[in-house]
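As you look at this complex, bear in mind that one protein chain is not there, while each of the others sits in place.
Per-chain numbering from 1; labels A and B assigned in written order.
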Amino acid sequence: MRVLSLAGRRLAASIPTLILILIGVFLLLQLAPGDTVDAMMAQMGGGDATTARQLREFYGLDLSVWAQLGNYLWRLVRLDLGFSAIYGKPVATVIAERLPATILLMTASLSFAFFFGLILGVVAARGVNKWPDTLISTFGLMFYAMPTFWFGLMAIVVFSIYLQWLPAGGFEDITVSYTGLRRTLDIAQHLVLPTLTLGLFYMAIYLRIMRGSMLEVLNLDFVRTARSKGMDETRVVVRHVLRNALLPMVTLIGLQAGTMLGGSVVVESVFSLPGLGRLAYESVIQRDLNTLLGIVFVSALLVIAVNFIVDLLYARLDPRITTGS
Amino acid sequence: MDLVKLYVRSPPAVIGLLLLILVLAMAASADFFYPRDPLALAGRPLIWPFSNPRFLLGTDNSGRDIAAQIFHGARISLLIGGVATVISVMIGITIGALAGYYGSWVDTALMRVTEAFQTLPNFLLLLVLVAVFGSTITTVTVAIGIVSWPASARLTRAEFLSLRNREFVQAGRTLGLKDMRLIFGEILPNALPPVIVYASVVMAIAILLESALAFLKLSDPNVASWGNLIGAGRDVLRVQWYVSAIPGIAILVTVLAVSLVGQGLNDALNPRLKSR
Partner (left out) sequence: MSPILVLDDVSVKLPAGGDRSHAMEKVSLALAANEILCVVGESGSGKSMTANAIMRLLPGGVTIDGGRILFEGRDLCGLGEAEMRKVRGAGIAMIFQEPMTALNPLRSIGDQIGEMFELHTELSAAEIKARTLALLEEVRIPDPALAFKAYPHELSGGQRQRAMIAMALALDPKVLIADEPTTALDVTTQAQILKLIRDLQRRKGTAVLFITHDFGVVAEIADRVAVMSKGHVVEQGATQAVLGNPQHAYTRQLIAAVPPLKAPPPRALSSEPIMTIAHVSKTYRTGGFLGRGQRVTHAVKDVSLVLPKGATLGIVGESGSGKSTLARCLVRLIDPESGEIRLNGIDLAKLSREEMRSATRDIQMVFQDPFASLNPRRKAGEAVAQGLIVHGMARPEALARAKELFGLVGLDPASTERYPHEFSGGQRQRIGLARALALEPAVLVADEPVSALDVSVQAQVLKLLAELRERLGLSIVFITHDLRVAAQVCDLVAVMKSGEVVESGPIGAVFGEPQHAYTQALLASIPGREFGKGQRLAEEATA
């Protein structure tokens, strides 16, 4: 229960952060050349000044910046993200349509990066400066230094064009309408390359952190205590080192949740996935500022949600959090 | 010097340094080998690499010399990476130092801002900034600097938090030193090494961010950027995959070089960690 209340308090503390972000980005977007109405007019192929004025009045864009900000925040409280003139739908609807692909991609990549980062980090630390370590560290460094979108393109060349094992893009095969398990498999198949593309970069980071943290913990006093009890190395690692070494990695996941979501913009573009990231890219190109602001809000919520889970996980791992020290 | 000796002891660090020198040499010699505008039409489009001695690395889909773009691109990558890193680390050090040294409400306020920057996906913020301020090379560089400072701020703050209560800082205070002298004269020189090492990570990420932005055609279209070339090559990926592949390798090598040098510096500064 203490765990929940603690994580709950952290959650409450992120509300000011959220408001700070919204105000900041809202004001920033006021500096953008042209507003939504300009974008709409451009899309309609031009129009006269009166229509523009009427539209601005309709969307409340003729008010002062502060009044607009107030209006916006008040609408947010009622969970109204506004209307996307470009898509002709409420922003909330547009985002809701795009959210599942991004959440799937994020979850899959994060799990992949966490799992393999953990295992490879442990293996590398166990054989520090021997060949498994050198091999793992070298590959890790390669994946870290590769631009994700480039890796994605090259993966398409190899696996989709030459080997034709996996689809080159999209969320599912739209030429046939599968249902049930068949559809799930189809989506999974489409997500393999995007997941690898996004996940390998983070796996490289996690494995490096895990390796370093393992080496650090292996040097701590209680490891010597465990050895002095007559424990073998495998047991020392599993029962005493692993959990302690996991803590910095878990912290890092929370800190990097935002970066990872940012990475999905590029990956979704490479693989033409209908996700939030690609929506963000499209709304920048089309100057759909309302949608962009909505995406900022939703991504911040996602990051806060990830951090909430990370907090819970951390508190489960470390008893010092809940019982105070 | 000891540091140099410790540095050259590690083979990866030396490889990194050599790669970095290679990229720097490419940047420096770009005008010498390819004096013409790298974005100008040079020959027949889509010549495969090594098939025509005039275009060693071939040409892209608009008939521009790939090798010329690679050489000139090295300049852009290093320039944007370097300047963005300086901006980012400067902001990070200032905010981290103030938050860590003064603590209490200053810390709370500054960390709230840092948190806000970390909660907002950095690439999304980069998109917003580019959407608002346009995509010239200057705005792109500044924008990358602005989105990537939070980690160095956190690092600097952590260093300051641990150093500010060290006895030598307290001793400085009992001698009557002013805050600014304590921050810049006593604490900062001791807090700097890990931040400088971290700057290599910032630079690697800055180079990757710029290339991603260029790939999405949101960076400056008037300069020869590796990311631009990868983006252009995407249209002919099915057959002429080399147009995208070659600049990608250039990015890989540059980021690898920067990271290896950073790691080598880190190991040289903390020899204890290396030897165990």
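Quick note on the criterion: a contact is a pair of C-beta atoms (placed from the backbone, for glycine too) under 8 Å apart; a residue touches a chain by one contact, two chains touch by 3 or more.
These numbers come from a predicted model, not from an experiment.
Set against the missing chain, the residues A:2, A:130, A:182 or A:227 yield one that touches it, A:227. When the full complex is taken into account, the listed residue touching the unshown chain is B:168, out of B:33, B:168 or B:184.
Across the entire complex, the residue among B:86, B:177, B:196 or B:269 in touch with the chain not shown is B:177. Where subunit B meets the chain that is not shown, the touching residues are 166-168, 170-178, 181, 186, 189-190, 275-276.
Think of the hidden chain as still there; on subunit A it touches residues 9, 220-222, 224-232, 239-240, 243-244, 317-320, 323-325.
Please note the rule applied: only the chains that are shown with their structure count from here on.
Taking each chain's centre as the average of its CA atoms, subunit A and subunit B sit 22 Å apart.
In the complex of the two chains, the subunit A residues touching subunit B come out as 14, 16-18, 20-21, 24-25, 28-29, 31-33, 128, 141-142, 144-150, 153-154, 156-157, 161, 215, 219, 255, 258-263, 265-266, 269, 280-281, 284, 287, 292, 295-296, 299-300, 303-304, 307. Residue ranges of subunit B in contact with subunit A, taken from their complex: 112-113, 115-116, 118-134, 151, 154, 204, 208, 211-212, 215-216, 218, 227, 230, 233-234, 237-238, 241, 244-245, 248, 251-253, 255-256, 259-260, 273, 276.
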